[in-house]
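One protein chain omitted, others in place.
On to chain A.
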């Protein structure tokens, strides 16, 4: 988490989307269960980055 805090949330969001997309591709083409890992981590990254973006915007508007 400390490491993730240093990364720009927009980049995290893009990485999350890419991971979800890779997971979806694995699921559609092979159905190999490793797609759970990709989609799971991807969704968590997306949620985390969206929360950080919202918090940032909130601070921005408060100023």
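Here is the rule we use: a contact is a pair of C-beta atoms (placed from the backbone, for glycine too) under 8 Å apart; a residue touches a chain by one contact, two chains touch by 3 or more; residues count from 1.
In the analysis below, contacts and distances are computed from a predicted model.
Novice: Given the options "Lipoprotein", "Indolepyruvate oxidoreductase subunit IorA", "Tripartite tricarboxylate transporter permease" or "Deoxyribose-phosphate aldolase", say which is the protein name UniProt records for the missing chain.
Specialist: "Lipoprotein"
Novice: Please identify, in ascending order, the residues of chain A that touch the omitted chain?
Specialist: Where chain A meets the chain not shown: residues 17, 20-21, 23-25, 27-31, 35-36, 39-40, 42-43, 46.
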